[in-house]
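Left out: one protein chain. Kept in place: all the others.
Presenting chain A:
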Amino acid sequence: MTDKRSDDDKNLDEDGLSRRRFIKNTGMVAGGVVGGSLLGGLLTSQFQTDEETKTDKKQETSSDLQDARMFFNQNDFKVLQAATERIFPEDDNGPGAIGLGVPYFIDKQLAGSWGTNAKDYRERPFLKFNQVENMQQKDSENLPPNPQGAQGEDQKTNTENQRHQSRLNRREIFLNGLRKMNQLSQERFNTTFDEASEEQQIEILQDFESGKVKLKGVAAENFFILLRVATLEGAYSDPLYGGNKNMDGWKMKEFPGAQPAYTNKISQDEFAKIKPISLTDYQG
């Protein structure tokens, strides 16, 4: 097996500059050594020429070895897989949540500090159960499908702050919600959630979204918002987190990932089709 260094040197582009070494030069620029506009020109052209050779090769080695559960048990994970796939299904555009590795992404996220709300304020008193189990102002509680707000930010609902007043952490909310999903499926359709039909799964998810389901210690809508957003995060975050496999989420969305520069393209009228690169390559 070749090590990274010699692997790089084999992938020299026509100007004789390796991708990895080139990225190191970017670091020099950050220190103020090289002028920015000159570099902008170099970067955009460089990064398109030697695209094919590297990214696909890497996928074969490590990503599948990461697909193991750190947090969920087998049954909870099956429900999670089915639920995320309904939120972001496979279609003509490309893979769905399962194909993108979203369930493993969520499993990893919950196993880490995000799952225990480590950065959050967790001091008592918390709201009483009945206050967090029912979100107020029903008409505005759903995450807006078309979020308002500048700079790509979701508009927050009127109940935004109340949404985070549950004493449950994210791990507990997920387990609570997924198990309730399974239980409802058994009651209504006599089968586990992951074995239920698409229509049946959608029906149950809609009941969570609209708050028809009651969970203990958290509003069902809140669990649904968490599940939906985590699914999108898994579909579109850098592949280093275990989702967005093969950068397929980005490819579907025509998002080029961690490009160093658009200096030479940004003023142009035509749409730029650029093969995405991940941080695995960008950081070098």
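Going forward, contacts are C-beta pairs under 8 Å (C-beta built on N, C-alpha and C of every residue); 3 or more make two chains touch, one makes a residue touch a chain; residues count from 1.
Heads up, the rule we're going with is that contacts and distances are computed from a predicted model.
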item	value
Name per UniProt, for the chain absent here [options: "Nitrous-oxide reductase", "Iron chelate uptake ABC transporter family permease subunit", "Membrane protein" or "GMC family oxidoreductase"]	"GMC family oxidoreductase"
Residue numbers in chain A that touch the chain omitted from display	23, 26-27, 29-32, 35-37, 39-40, 43, 86-89, 91, 93, 96, 114, 117-123, 125, 127, 142-162, 164-165, 202, 205, 209, 228, 231-233, 236-238, 240-241, 249-250, 252-263, 265-269, 271-272, 279, 282-284
